[in-house]
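Comments concern the structure below.
Shown here: the complex without one of its protein chains, the others still in place.
Letters A and B mark the chains in the order given here, with residues in each chain numbered from 1 onward.
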Amino acid sequence: MKNLVYTMTQLSRGVLGVVLGLMLAIPVSAENLTVYTAVEAEDLKRYAAEFNKDHPDIKIRWVRDSTGIVTAKLLAEKNNPRADIIWGLAATSLMLLQSEGMLQPYAPKGLGKLDSKFRDSANPPSWTGMDAWIAAVCVNTVEAKKNNLPTPTSWMDLTDPVYKGHLVMPNPNSSGTGFLDVSSWLQIYGERGGWQFMDNLHKNIAWYTHSGSKPCKQAARGETPIGISFAFRGAKSKAAGAPLEIVLPKEGVGWDMEATAIVKGTKKLAAAQTLADWSITKKANVLYNKGYAVVAYPGVAKPVKYFPAGILEAMIDNDFEFAAVNRKRILAQWQKRYDGKSEAK
Amino acid sequence: MSTADSIPASTVPARGASSVRIKLSRDDYALRTGLVVVISLLAILVVLPLYSLLSKSLEDMDGNFVGLQNFQEYFQTPALLTSITNSLSVAFFSAIIVLVLAFIYAYALTRTKMPFRLFFRGVALIPILAPSLLAAISLIYWFGTQGVLKSWLFGASIYGPIGVIMASCFWVFPHALMILITALSTADARLYEAAEALRTPKWRIFWTVTLPGAKYGILSTGFIVFTLVITDFGVPKVIGGNFNVLATDVYKQVVGQQNFEMGAVVSLVLLLPAVAAFIADRWVQSKQVALLSARAVPFQPKSEPLRDWLLFGFCATIAFIFLAMLGMAAYASFVTFWPYNLTLSLNNYDFDLMDGGGWEAYFNSIRMAIYCAVFGSGLIFFGSYLVEKARGVSWLRTILHLIAMMPLAIPGLVLGIAYIFFFNHPDNPLGFLYGTMGILVISTIVHFYTVSHLTSLTALKQLDPEFETVSLSLKTPVWRTFGKVTLPVCLPALLDVASYLFLNAMTTVAAVVFLYSPETMLASIAVLNMDDAGDIAPAAAMALMIVYTSAIFRLLHALLTRYLKRRTQVWRTR
Partner (left out) sequence: MPESKQNFLRIDNLTKHFGEFVAVQELSLEINDGEFICFLGPSGCGKTTLLRAIAGLDPQSSGSITQAGKDISNLPPSQRDFGIVFQSYALFPNLTVFQNVAYGLENQKIPKPEIRKQVNDLLELVGMPEQTGKYPAQLSGGQQQRVALARALATSPGLLLLDEPLSALDARVRATLRLEIRSLHERLGVTTILVTHDQEEALSMADRIVVMNEGRIEQVGTPEEIYSAPASPFVADFIGVMNFLQGEVTNSGKVLIGENTLDCETANIPEGSKVRVTVRPEDILCSADDKNAANSFSVKVESVEFLGSFCRLILSGPDGFGELMTDLSTQQVHELNVTPETTFTAVFPARSLKVFPESL
């Protein structure tokens, strides 16, 4: 009983104090690097583990969310940045941050070995690329058959009323995959044609998801017959046993780069630079290859099982400048037109 | 003639003039200091965050004051307005459905001799052990595109209002049931005897005695269900499809678009129905006190085979549905790849390979729940002790009680957002709490403060108010009486509060979804995030881990309470 009384007295002296004590119990090591990322969670542990093999003194605190959200978060924290470095965010997003003056230009060691497409052209570059991910359509063959759906071969096919209620795609406001789809359609069909295509597509969409991989995962589970997602996700689900066919529409597919950039104003610049250096090593690119078919370091990429053939040819000639500059306008426009159908988030 | 009139004016000190100043004893100082400390603590944790929420809603993105411009903008966005009607209608229908079902269920449990009453009671409480998301996930397996019983929906989609209402009904059912059981078990047998003596037909007794007797319980249930549904965010997030509601709008604005100002506006809109329901419920409760104060003879149900078996059928159906909901989620969590590979495996429990924080999230949840139970019940009990027992300074006690009542009217989402604004403000010296386990613990304790406060207050009120007086006359310091008498007598109530906080900390999503950080990922959030990434089977698996943990904890709590009751039976029985 005495103990209880003691506890109560402690509490009365200041519960806060006790709670503070708890906070302090969390170990604070010398180099805690806050890393913002949109990379798939299942890959993150591997990234950190491999990185720590070379640099055990730097502990990575991941903040992971969808591309759109990480971007919005970084923008929202513009005046009070919490991230030290961004490792794995769409290049279009980084270009936007760059134009807001939020990135710290840095040329990582070994920059010259990268494919020149995979870096900011400025010197020193504000961001360096890691890999590319490419849009694709996941079609569940079992469900498509059940619903008598023909396998689409082009984006235009998807506007056929036969697909009404059978399509799922990511919301570009939160998902990077969603945004690269929208920006590619605007590039393929032009500004007017692109929106008109989306107006028609919208009629067929069952729901918009928050994450870019969810449409493909839902297609894999048969929750929807067709999910607009990205190719690598489809390959993985197919490998897991899903009856999927990964379709590359013949008009060409959008793609984006994932890239690394140091946040301006970080108090841990040295550690951030160490990570940036490591992020473009061959070793790192081998890692990226487990999650992405196309990586920045030439000659590293190995074929991925079930990855659709001919995908490099199908990639559109992406105008990153266009995508980055118009990002905000496109998203606002999209939201105004279609957001009613968006899944929560 | 009133007494006051007969007194010469000069002898009556001005009204409100205080009494002769009695020197404060050390106890008085201690208790008053306690009051001030707890009030300031709650003011910091409840009032100030709400204030920053309010002021944020009146600012633009750069922090300039813009008056009601955000509200204007909000009310001119048709999509957002749709959410209001969606929220209201879903909450309304859920309230009606749950009210009818839970009333019949509670009636069968309290007013009949139906067999297996204890079993039915236990089954109906299952949803309390699970996050609200579990119901939605399970419904997807039953009625989704690949659902086992998809055809039962006649082509309608489970993604939308149907799913939201069904899942909501499931998870709020036990909350409704508990209030209704209380309302129905306080019947006065004499009324029924009188009615029977007058040869009143059964149905008329029901309409004229049973229903009016439970009237306030029914109203109260309606309000509580309405509030729970309208402020819940997990269910519409998982199964809402394109069906937007206020709660998901808040999330979409804040997390999805990082538009904090608009998030503040929507959460204030969400606060309105919650506060209205809170006030209505308080009003109803105050009525109920008057109703129950009469001394009643407890009602003893008689057996009536036809009625009892009909109700048995009803309860069995509901219980079956509940078990089916839980069972389906449990089964699906073991299925390797639904619906194409139905072999059972533990793959989905390999959380470390999934989006959502892995097993660490699960252990974080347990840690947080324990902190909430320990520190929360301590703080709350101490606070209610001060409200009940501090001598003099009744205005301070009233303030503390009022602040303690506030969290009941604040939806978790709103609290979470208010905490972002308050704790993430660059000038806040408490900013270091942001992103830590501490803020999760604090927000959860605050979120569930009121019910716990009322529970311990009720326990304290059952003590003889003269214990403290006697101790004073025996020159015993207040803490000694607290430790030797108050605490031991109230221990079961304290355990109830701790258990309530633990269970809620395990299952809550609402406030913490805005406040977790990568290190402090929680199991309930992991469920949400895994579903978000399309990993519905692992989401189900994690939700079940929460259920198992809660169930084990509940069991431990029951055993401990029984042990305590047995040990103290000598002096508890009257």
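Keep in mind that, in the parts below, contacts are C-beta pairs under 8 Å (C-beta built on N, C-alpha and C of every residue); 3 or more make two chains touch, one makes a residue touch a chain.
No experiment lies behind these values; they were computed from the predicted model shown.
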| item | value |
| --- | --- |
| Displayed partners of the chain not shown (whole complex) | B |
| Chain not shown: contacting residue from B:Leu270, B:Val489, B:Ala505 or B:Ala533 | B:Val489 |
| Among B:Ser25, B:Gln69, B:Thr82 or B:Asn428, the residue in touch with the chain that has been omitted | B:Ser25 |
| Candidate in contact with the missing chain, chosen from B:Leu125, B:Val374 or B:Leu472 | B:Leu472 |
| Missing-partner contacts on chain B, residue numbers | 3-4, 6-7, 11-13, 15-17, 19-25, 27-28, 391, 464, 466-467, 469-477, 480, 484-485, 488-489, 568, 570-574 |
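Operating definition for what follows: only the chains that are shown with their structure count from here on.
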| item | value |
| --- | --- |
| Separation of mean Cα positions, chain B and chain A [Å, integer] | 36 |
| Footprint of chain A on chain B - complex, ascending | 30, 33-34, 37-38, 41, 79, 82, 140, 144-146, 159, 233, 236-237, 240-242, 244, 248, 251-252, 255-260, 336-341, 352-356, 358, 371, 375, 378-379, 381-382, 424, 426, 432-433, 436-438, 441-442, 479, 482-484, 487-488, 517-519, 532-536 |
| Chain B-facing residues of chain A, complex | 1-2, 4-5, 7-9, 11-16, 18-20, 22-23, 26, 40-42, 45, 61-65, 68-69, 72-73, 75-76, 79-80, 142-143, 171, 173-174, 206-211, 213-218, 221-224, 240-243, 339-345 |
